[in-house]
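For this depiction, one protein chain was excluded, whereas all remaining protein chains were kept in their positions.
Chain nomenclature is as follows: A, B and C, assigned in order of appearance, with residue numbering initiated at 1 for each chain independently.
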């Protein structure tokens, strides 16, 4: 189904056909990787939690596509959440590393020490996020403060869910960044839920744009299922931030169509709502759009999708075959100048004395 | 100097002459006590920091006067800051206890364990605040949540400065209270400074009312040097909160006319600004008003003021004469069922063994 | 309280197993304790993330909200500091809140309000804090650095707090009841690896019992070496003790602390005076771990009786890694305890 806003946006977005196809591929890749991950999980390959961004892929891809993406450490930087598979890949994160992370492989970017998209790649502009919600706003405030102090025209994009907005870290980081006029854009993933908690029990605001004025920053809301709308809104905010406009907030409105994680049966969710949002599936929408606009035929898109699914499946295979890390690697990298000491009980002949 | 808003407000405020004089006395008492305290400090009687609310007395007195003040634990409750001497006295806190606290007397409400207005009196509705800024919003959120849960029509008033608004605790407490529709009113003491930091380096908002919408709560700004304006604004918010209207925010605009504490020479402040605000002195304003309206003559007010200064001086005298606490009281009240153990080195014949 | 509606007819099955003489897991024992306390005392109420409709990330409060109402089982925003501080405020008003931290790792944002406000309230003259802060802790579940932590040492140094860490269903139920009835703030740690461990399932006394705080328990009598431990490590220690008995003929006594703060110094000293050898075992990391305080108490109370140095087996000094091989290497294993015991036996 096509709507005016979207039509106009292609034109405004001013993207070439191959760029539109790049976006299409990014959307498909994110979903393909997550679906493959679910299979690996059901096969028992994943120890930790498995997260989906079903229905949120457009927000992830559209926003990251508006960034200056580099692989030499000179581009923009994102702080991804578990819902940002699409953005992680667009920035240059590889599906192979994505699977390695989830499968805790020794060759994963964190050597198996951390899970899921919690990995860092400064060359490609990926921060290594931590679980405590809100923290990454503080970290990104400092990263973007550094851009300003060093006179670099780079921008930082920090993603967080609606639930994270209740944390003190979110507030302290955002206010600090706003006062310091840091080139930072906060993407609010307004997907209606924080685990089982509906947004209405998280905050009294109807839209997270209402929080902008309290920090003296511009805030806009965008349809998170419309990849081009997200792209345009982000591009504007990013350009403004890049040119000294300080902090911006963008609310992406969409819906978390799967449970919080695999183990969550979602029994607290009204099935009607799920159907409603399924009808607004971002990938189906964008596909139809591309065909409509004559950018590609159904067949071409099917072909690309098949290709992507195959590559993703291959990456998964490779990761599955790889070994887990060497146990004693647990001792390394606690300090730059020292690891954790070997437990005395594991010496060839145990003795607590350092002799 | 008299202005329309004030005139109209007396009428609207609908306060009797003796109530107006009660307010007058409360203003004078707060300032008298602080001035006396400064003298004691210079005489070397005070170990800890000494804080003034010069120029902020109207905000303190006007807001507390709008509360249901009781001495049997059934009234409204405030969480005072070091700038709320006036409110503390209005709620029923005694100047004698005020001096005892600052002078660390054994008979002080905290037995000398805590300083200044950091004391608790549940009968009169005083919370015992702690220094880490923002915390008391969380505490008051829970106190007022309890009012709602227990079906009591009581209200909690929590005071905090402009600087405290930058803390995560302030945000988490306020958002929690807003979502839970707690009968809480947050009084923002917008006095232009946080220690040496001007409000502009604390936040980008021009007025703290801009933060209201971000929590889905009503917010108003009031001239903090106009005691009746503060009284009316607070009365409205309190009545709304009492009747299920949830959380309210009131910004009191005024100026911190003294340094952060005694030791602060205020050399970072533009003297012109100080003069400007001295011209708007809340007590002088209100006195003029009372005379103008024929509530009392200059002589009557002078008489009352002298009387109050004498009482305050007496209280200070009493406190000065009182003893410091017994040292070993440091061991008590760590747990309801146990104190700290006596150090083994202080036993009649020292021995680490419990024998 | 105002809207709590207790309808005895609809008590959820999973909190009435003991009444029906059925065995319970550690998780069910805690659920029963919480449920029974809420029935017994209407000033008890709960706050936490996803504890209501969802029943908590680990389902400890499943069906509580429908039974006690949304005013006694409150789903909070993601604000550990906010709702823990609010719980403190509720204590002042005569309520007895129990807050759940979804994973205890996330108690850290509340560190300020817990250590500076809650722990000092009584001392500052603001009154008692009948508050329980509870939640899942511990490793071995491939949770990674932020879903595996033990939090005792973040709070062990703060006077005014109590810390409880049960190792079995019977203690867990009695300790939780004692914690809720205690007028001091209690941090209650529940090990994820013990929550549903089938081998721990046991039939509990069908009565309103409490296990007093501050009292350790002798998990196993022995004469040669004392192990002082708690939580998950009680079970690894038992394995090691049995192996030592069988293979080395060494008799190991195991003290299960149950309450970490206040520490049951007497129980520890008494056992050490008997055995003269002691191994302290904890799952938490080494440097700054509770073994230090325990060793110091032993130095102070039982030095003359020591035939060997008080030693310790702990996790390594690192964050908790995600990958299985790394996490298993990170955690203290039965073999480590055995090695420690053998060293002490031979000393």
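Here are a few things to note about the model shown:
Keep this in mind: a residue touches a chain if its C-beta (ideal position, glycine included) is under 8 Å from a C-beta of that chain, and two chains touch if they have at least 3 such contacts.
All figures in this text were calculated on a predicted structure; none of them were measured in a lab.
Contacts of the undisplayed chain with visible chains (whole complex): A, B, C.
In the complete complex, the hidden chain is touched by one of A:147, A:195, A:231 or A:255, namely A:147. One of C:48, C:97, C:145 or C:169 touches the chain omitted from the figure, and that residue is C:145. Only one of A:176, A:208 or A:255 touches the absent chain when the whole complex is considered: A:176. The hidden chain makes contact, of the residues C:166, C:289 or C:325, with C:289.
In the full complex, chain A touches the hidden chain at residues 109-111, 113-114, 118-120, 122, 127-128, 130-132, 135, 137-151, 168-169, 172-173, 175-177, 179-180, 333-338, 340, 344, 352-354. Mapped onto chain B, the footprint of the missing chain covers residues 47-48, 104-106, 110-115, 118, 130-134, 163-164, 166-169, 194-197, 201-203, 268, 324-331, 334, 339-341, 343, 345-346, 350-352.
Take chain C: the residues that touch the chain left off the picture are 105, 108-109, 111-112, 115-116, 119-120, 123-124, 145-146, 153-154, 156-160, 261, 263, 284-285, 287-296, 299-300, 303, 308-312, 317-319, 321.
FYI, only the chains that are shown with their structure count from here on.
For the pair chain A and chain C, the distance between mean C-alpha positions equals 36 Å. Here the spacing of chain B and chain C, counted between their Cα centres, is 40 Å. Residue numbers of chain B whose C-beta contacts span two or more other chains: 168-169, 172, 175-176, 179.
The set of chain C residues that touch two or more partner chains comprises 76-77, 79, 81-82, 109.
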